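Below, a portion of the complex is reproduced, with chain positions unchanged.
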Amino acid sequence: MIYFNCDYMEGAHPNILKRLQETNMDKTVGYGDDPYTESARARIREACDAPDSEVMLLVGGTQTNDVVIASFLQPYQGVIAPTNGHIARHEAGAIEHSGHKVLALPGENYKLSADQIREYCWLYYKDASKDHMVMPGMVYISQPTEYGTIYSLEELTAIRRVCDEYDLALYVDGARLAYALGSSENDVTLKDLARLTDVFYIGGTKCGALFGEAVVVRDPGRVPHMFMIAKQHGAVLAKGRLLGIQFDELFKDDLYLQIGRHAIDMAMKIKNACREKGYVFYNDSPTNQQFVVISNEQEKAMSQWLEIEMDDTYDEDHIVMRLCTSWATREEDVDALIERL
Amino acid sequence: MIYFNCDYMEGAHPNILKRLQETNMDKTVGYGDDPYTESARARIREACDAPDSEVMLLVGGTQTNDVVIASFLQPYQGVIAPTNGHIARHEAGAIEHSGHKVLALPGENYKLSADQIREYCWLYYKDASKDHMVMPGMVYISQPTEYGTIYSLEELTAIRRVCDEYDLALYVDGARLAYALGSSENDVTLKDLARLTDVFYIGGTKCGALFGEAVVVRDPGRVPHMFMIAKQHGAVLAKGRLLGIQFDELFKDDLYLQIGRHAIDMAMKIKNACREKGYVFYNDSPTNQQFVVISNEQEKAMSQWLEIEMDDTYDEDHIVMRLCTSWATREEDVDALIERL
């Protein structure tokens, strides 16, 4: 059986396991006040060129979105997100559980545009009933998106501008950030993210770690008790050092970027091969997730040797199949896949 | 100045004020355990031909929607509603504050169809990630809708069927129910609502009362502690009898139906006059709210003598103006309006 259905099927990058082993019997305090976490924070701040930012390490993506959004929004505010955004579709109502409405906009190519955010806010603020409506307080986007597309620096800068106009916090979900950073089409760096967003997170779970997401807050004074909100949401890991150790490794010697580049190399190899073999793509993704349209018969045949994740029904006769690469993808498996396709 | 902008500009039907006066110094227990409330409940049960139903009287519409939805849904469930439904747009996030997602569907003519609910649920239940998504647990519709349209008995019956298929509670918001019941195009009676919904409410605030909405629950055993949820939501009126007195009057001698018919008579008079004068309607409403498209210049001119509520920007040069009638509309005001139009 060949597996390209998902990008979190394996454990962690070997460096991380090695370090966990080496440090196992060290004694540290809990909740992120340990020296490994301090070191990880320092490395991330440096990579982001953001010495005054706060870095908070959390366990998982839904948890991170919940904690960040609850920390930044007032009770009467909601968060603008694309219809396909993770918080809008696949978090079982976590954002609403914390009392906030997700203000979902359709997006284009799975991305929000500055113009559509502006129009939404303009309509809101000119509405005579606006005090009976949820006030937009944040923009949530993913880089890369859930469908592999990426925001350009120009697009992100334009979104920043509309956020400033309408006093919106800008939040970028980077669950797969390594795979945007590693894409040859990408021109948004960590430093850009740290500069243009109010808060973003650097995904670990899908990018080399056992688990973990690193939240970078540009102006920590704006959310002074984020730790308490995290604790209240059950999101504080007792042995916080486990997160520290992992991100310390990921940000040592550019490992995080290498991981991203490797996954993209593998993805492009698959993409090119598929194209040559005449497969039709659902969209044009420059990152580690490729979405291929196959017929129901193809699905049936391929599922004998390939674990298939169906992402959407394309039409009555076709489905959209997702092929993912990751830090863990081996070139021999890619070759095996290409041969069978 | 002429006012047709809204249907809750006045106090209450004279019968209600009279009864409040007569009973003012009576001593009763609080929280709805008084004899007036008992009488009102009995009258409503009878009008609905629903002797086993529970009737709960609350103060306002948003409050009622919040309490009903919180009572019927499990924490992981959301409520399907049309994009223009009151809970989706104009309740400042009250439903989300109680932790539930509003699953908004576009609707047609401001109404949901059984087919679109079925398709939504079908997609949900066949999705491999459904446990990461909000489970639909209820359908919310308004009768009449926020834009004056009404569901036919056939449409409502079809929706009931899909609710049974997918184990959804059906909830009808009847904030302006008198004005559906009074419409000549309506074929859905109170008895139909009591039979086809799991819960609905009979609007008082916009239909003759100072305030108040009467919730009718078909199977009270399903939500055994709804009073406690109401209390927890700050929705229990200390002097509950004020609600009892009002609904007792509204359901005495068919007053509620008379109120509806009067408002419709007045609305149709306006509608016909507008048509004759060549005004264009935004949609075809058979109830007390009429939506007329006027140009920006017309708006400017008319706003000298008419209080205008703009419901939508129609295009760059036109807006949608709402004209409402109610129990309190006097025919001489209608005539004056028509003359000026």
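Details
By letter and in written order, the chains are A and B; residue numbering begins at 1 in each of them.
By definition in this document, contacts are C-beta pairs under 8 Å (C-beta built on N, C-alpha and C of every residue); 3 or more make two chains touch, one makes a residue touch a chain.
Just so you know, these numbers come straight off a predicted model, no measurement behind them.
Of 4 total copies in the complete assembly of this structure file, 2 are presented in place.
The definition used in the following text is that only the chains that are shown with their structure count from here on.
Distance from the chain A centre to the chain B centre is 41 Å, each centre being the mean of its Cα atoms. Of all residues in chain B, those touching chain A in their complex are 75-76, 78, 89-93, 96-97, 99-102, 128-129, 131-134, 309-310.
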